[in-house]
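Sharing a structure, written as structure tokens. Questions coming.
All protein chains but one are shown in place.
Chain lettering (A, B, C, D and E) follows the sequence in which the chains are written, and residue indices restart at 1 in each chain.
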Amino acid sequence: MLMNSFIEKIINLALEEDLGTGDITTNSVVPLNTIIKGRFIAKDSGVICGLSVVKKVFELVDKGVEITVYIKDGDRVNSGDVIAEIEGLARGVLSGERVALNFMQHLSGIASETARLVSLIGGSSMKIVDTRKTTPGLRVLEKYAVKTGGGYNHRMNLSDGILIKDNHIKAAGGIKPAIDAARQNAPQTLKIEVETETLSQVQEALDAGADIIMLDNMDNQTMREAVNMVNGKALTEASGNMDQRNLLDVAQTGVDLVSMGALTHSVKAMDISLKFY
Amino acid sequence: MLMNSFIEKIINLALEEDLGTGDITTNSVVPLNTIIKGRFIAKDSGVICGLSVVKKVFELVDKGVEITVYIKDGDRVNSGDVIAEIEGLARGVLSGERVALNFMQHLSGIASETARLVSLIGGSSMKIVDTRKTTPGLRVLEKYAVKTGGGYNHRMNLSDGILIKDNHIKAAGGIKPAIDAARQNAPQTLKIEVETETLSQVQEALDAGADIIMLDNMDNQTMREAVNMVNGKALTEASGNMDQRNLLDVAQTGVDLVSMGALTHSVKAMDISLKFY
Amino acid sequence: MLMNSFIEKIINLALEEDLGTGDITTNSVVPLNTIIKGRFIAKDSGVICGLSVVKKVFELVDKGVEITVYIKDGDRVNSGDVIAEIEGLARGVLSGERVALNFMQHLSGIASETARLVSLIGGSSMKIVDTRKTTPGLRVLEKYAVKTGGGYNHRMNLSDGILIKDNHIKAAGGIKPAIDAARQNAPQTLKIEVETETLSQVQEALDAGADIIMLDNMDNQTMREAVNMVNGKALTEASGNMDQRNLLDVAQTGVDLVSMGALTHSVKAMDISLKFY
Amino acid sequence: MLMNSFIEKIINLALEEDLGTGDITTNSVVPLNTIIKGRFIAKDSGVICGLSVVKKVFELVDKGVEITVYIKDGDRVNSGDVIAEIEGLARGVLSGERVALNFMQHLSGIASETARLVSLIGGSSMKIVDTRKTTPGLRVLEKYAVKTGGGYNHRMNLSDGILIKDNHIKAAGGIKPAIDAARQNAPQTLKIEVETETLSQVQEALDAGADIIMLDNMDNQTMREAVNMVNGKALTEASGNMDQRNLLDVAQTGVDLVSMGALTHSVKAMDISLKFY
Amino acid sequence: MLMNSFIEKIINLALEEDLGTGDITTNSVVPLNTIIKGRFIAKDSGVICGLSVVKKVFELVDKGVEITVYIKDGDRVNSGDVIAEIEGLARGVLSGERVALNFMQHLSGIASETARLVSLIGGSSMKIVDTRKTTPGLRVLEKYAVKTGGGYNHRMNLSDGILIKDNHIKAAGGIKPAIDAARQNAPQTLKIEVETETLSQVQEALDAGADIIMLDNMDNQTMREAVNMVNGKALTEASGNMDQRNLLDVAQTGVDLVSMGALTHSVKAMDISLKFY
Partner (left out) sequence: MLMNSFIEKIINLALEEDLGTGDITTNSVVPLNTIIKGRFIAKDSGVICGLSVVKKVFELVDKGVEITVYIKDGDRVNSGDVIAEIEGLARGVLSGERVALNFMQHLSGIASETARLVSLIGGSSMKIVDTRKTTPGLRVLEKYAVKTGGGYNHRMNLSDGILIKDNHIKAAGGIKPAIDAARQNAPQTLKIEVETETLSQVQEALDAGADIIMLDNMDNQTMREAVNMVNGKALTEASGNMDQRNLLDVAQTGVDLVSMGALTHSVKAMDISLKFY
């Protein structure tokens, strides 16, 4: 299974914090060789995400536990659908159960909410993107869940994207000097995005050659004007407490991207249970 | 600052995933010695939690960054209240900003929701407790946030509490043999809790000497009968998709504890921002 | 193999400290493909403990090394008995040999001594339990060895048991306020144990509802009175430089538990060797 | 404080295993700002070892805890002597107490036993050296304790010394080819030691130019002959279940070194307590 | 000191591998409290890089060692110039000496060679950039050294830049489908670079909207034509065993960037010594 170090670290941390020094109940009560079987079942409808994490959890806990997966990440399920089956020694299965569910419920919650928002804007070409407002330790997985739900990723972290905000502008002495500094010093492989709050800032960013212009906390009418002003010479990104109520309206302003922190910072877990039989 | 290894690990992981190979924007645009000042400001009302994590984040990023805290964990704030001030090199402050906010918004979200639920049941002696349905990697911090909001903690993990569930009962051959095995094999320092779904199971657990009896997915009338049956000889815990709509009714059944997974698995981040000036 | 992170960490640390930058003798002297076979043989009588650690050591050093186990943890052996056979590349076998033996000799020493003490108190219902006076880094394994030898475990660490000592009592302003604070603030899943040194403290702890009462450094007569006073309303634990000379007398006082630090802090390794043929 | 990574790792592991998710008793019972003072007191006579480890433990747990040391490693104490004083927040002091004591009692046990054996052989020039039979994870510290007690160190691990044993000899086809291979392939900075069991092997090792000859499980008379045979052309090391009963006799055979596994594999902890006042 | 986790990890690893279980010579020969003073002196001319790493090394080894720096990273020195002074306990200074020098000599070697190449192309606007052909573990530091010497950074790793190579093109079914897939699936914050080997591929990449076009292993005449064809609609990057002999000619083709693996994969250490006095 191909995973990066961030994912392995958070899975290991989750197992450490849940296992502590061992599953005292199972070890005291269940005979060593007891085998159990169970099914992961959706208790709600939504988009499943995190199956490879579930497999990895049990691989780390007990290589002997077998998981048979019936669907794949990104598939939509309804309440009652069987997602996967599991079989193995009770000690292995019960030791990994809660951690596996915590991951899958959280990631499926994000994928499901993303999918719901994507469907709200129907055939629009506006892309819904995530932010850096993620749950500590889960950045890579949460961004994967956003993609699984049909959304798109903004930069992953401070090192793989340039986003010039008001502090940077103030420190550099203006939008143009800030953009010039970024173009001179940062790798040429990164686009330059600038946060703007007024139309005159949009013009300034455009003149200085920004690749992406963030329209921060603008009303829809102002965004529409900004989009016209930019006229395809840069990408435009709507930002600032975006929520589902105005998403379709925002899409109709013509912006290319809308970024939504709530996708990852306010997650409702999808209800999934592991039933033994 | 006194922290355990779980907290240090998740803070380090959060910094690693957000910093990547470095803050390319600030490093390219902001002069090396630029100093900035800012204020953490509540944008919503709620209970603040996570200030020591915020301090630790900046201690790890840049020891020179100074934070002056105006309130303490557990204090209630309203929109516009200043939580803390920060001053330091722009590189340090901006490198830690997002991680610090992600922690404080998440934990304050949990504390605030817990406080809201606690206030719902007013003078009741029923304790609202958390579960193991926490966000991976954040177990210790999330349980701290529940306490900060006025709730109580159930067991932290599989090693510091005995909770005999249906699988254990099945594997042991009944409630009584399961409790006997736990009493014989597990440390005497741990109470024995048993999950029950019917009144006859409650009676069985009681007869076998359970210390805590979980009443799982019972309606309020059944719980009331269970509480009468137990009559103080064990603690009782209501469990199973508890939510705010029936919380006061549950409190009136007389159960000692109610456990709520949603406290930690479906968190709405509290809105807090860092404004520079 | 199902192990928790503490066990994996100490095995890795033991291998790191013994291998350093590599086995310079074997690498310089033994041809790359030399195969060797050997037998782990008891040189003394006792109770074997740590076979899964031995397997894990070689799994980490060289997956190709094969171990055939003839007995299982907890089995009693006599001098000359073959415990296991090993076969593999000389480099793998010789690199893991010393670490594997160091673990097995240490853990078998603990299991054997525990078994000896348990047999001393014959049919008594008093349980011999361990303490937190363990060798740094080996807590989980040493407590496993105590169980393997027929003893029982006290709390594993500071987070999975409540033990109110004289400092806590002094800080809280008395036994009753200390117990009340613990009952109010700590998880309900943990019993409350109180350390007492006099009969009046025993009475005070009892009145305040302690679940377990530690009788610290009391003479046998005082302990007998304490047990009578408690009369089954709490568990009693004898503590304080207990040793084999008075163990049977202590058992006859009627206490439920006796805790012995020497089980784990003063270990005589069991003599086991790996003989090649 | 100057420490190597092995020492830092075992201290961190010891703290992790003892703190778990936090000190539930102190956190529940003791007010946040309570200060306590205590004294580390010897309850037995012996040689103290591990004071810098004690300091490091509290530095990691709570930098605010202050330790005033009255003696230094290697000093001899008697029962009742004050070793050090400690003062700080109760949470910090109590969280580190057990771990600090476990280290100091274990290391002082080794230093004391080593000192006792060294004094047994009085003015002899024979050096008592340790082995690789150490407690897993504590290699560097235990070998430091042996030196603290007046003993000497053999090689630290497999990479910093050449010791050709019977397996190596067999694989290489004899003592001479084994020594030749080591001389050709291993760094010139390491001496070559060979394990011998007979006088003819001693002669063979000597002829092949061994720097150190281990006399394994020989009786004293044979060792005396071996020493004569070697006649200063190599160092001689007595080995094989050496114990205090024959130590003086061994010294009189004229061997240069005697290695004793029991120094580190069968340790009796020195009795030291932390008394609060 | 503000450092990211990659830098801390490689410094720690370098210290671990050089200290092993401790500096046996110094510990055996030099009295515990001996203080020494020394100077880091350039033995060659070049551009210094890595002073903050030197400081961090000694901070980790012994906080008491004091370093006074006379120049800063990027300064040019001549043979005999004093770079910094150091004073502290001999044990601390000697334990960190070699590791500190190994870092500074390696990084200064890269900075010096980069500066030499930059000066070769005089007033040209072509930027000399690095590659991913770096020494394992030193990526972030080596790229910092390239910047210190006046060069520029290409992408840091596989996650912060898009570079479509021939395998990607083949797998996607052509340059256009590959670029379309990248534009659709990758974050909008990253530019799209395509590797081309012929002018027709250049045209294809241009038509598909590539942001950067790599001209791989082309002769100078072909590159000149490619630059004309691109005509400012994308950045152009010369690549493929570039070396100093043809660098000025390459600059005159008009390409924007030239990437050179040898900057980091074939480093000649700058000669720097630490002289004690």
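Rule of thumb we're sticking to: contacts are C-beta pairs under 8 Å (C-beta built on N, C-alpha and C of every residue); 3 or more make two chains touch, one makes a residue touch a chain.
Owing to the predicted nature of the structure, the values given are computational and were not obtained by experimental measurement.
Colleague: According to the contact rule at the top, which chains on display are touched by the left-out chain?
Modeller: A, B, C, D, E
Colleague: Could you tell which one of E:114, E:134 or E:196 touches the chain left off the display?
Modeller: Checking the options E:114, E:134 or E:196, the one contacting the hidden chain is E:134.
Colleague: Can you work out which residue in E:46, E:92 or E:109 touches the chain that's missing from view?
Modeller: Touching the chain that is not displayed is residue E:109.
Colleague: Would you mind spotting which of E:10, E:146, E:212 or E:250 touches the chain that isn't drawn?
Modeller: For the chain that is not drawn, the touching residue is E:10.
Colleague: Going by the touch rule given at the top, which residues of subunit C touch the chain that is not shown?
Modeller: On the side of subunit C, residues 12, 15-16, 19-22, 61-62, 89, 91-92, 95 touch the unshown chain.
Colleague: Just checking the interface: what residues of subunit E touch the absent partner chain?
Modeller: 6, 9-11, 13-14, 16-31, 34, 36, 90, 94-95, 98-99, 101-103, 105-106, 109, 132-140, 156-168, 170-172, 178, 181-182, 184-187, 190, 261-262, 265-269, 276
Colleague: Residue-wise, where is subunit A in contact with the chain that is not depicted?
Modeller: 2, 4-6, 139-140, 156-157, 159-160
Everything that follows uses one rule, which is that only the chains that are shown with their structure count from here on.
Colleague: Strictly by the touch rule at the top, which chains does subunit A share as contacts with subunit D?
Modeller: For subunit A paired with subunit D, the chains in contact with each are B, C, E, in label order.
Colleague: Suppose each chain is reduced to the average of its Cα coordinates; what separation in Å results between subunit C and subunit E?
Modeller: Whole-Å distance between the two chain centres: 52.
Colleague: State, to the nearest whole Å, the distance from the C-alpha centre of subunit A to the C-alpha centre of subunit E.
Modeller: 32
Colleague: Please compute the C-alpha centroid of subunit D, do the same for subunit E, then give the distance between them in whole Å.
Modeller: Spacing between the chain centres: roughly 44 Å.
Colleague: What are the residue numbers in subunit E that touch two or more other chains?
Modeller: 20-21, 156, 159-160
Colleague: Edges wherever two chains touch, nodes for the chains themselves; is that graph a line, a ring, a star, complete, or other here?
Modeller: Graph shape, chains as nodes and touching pairs as edges: complete.
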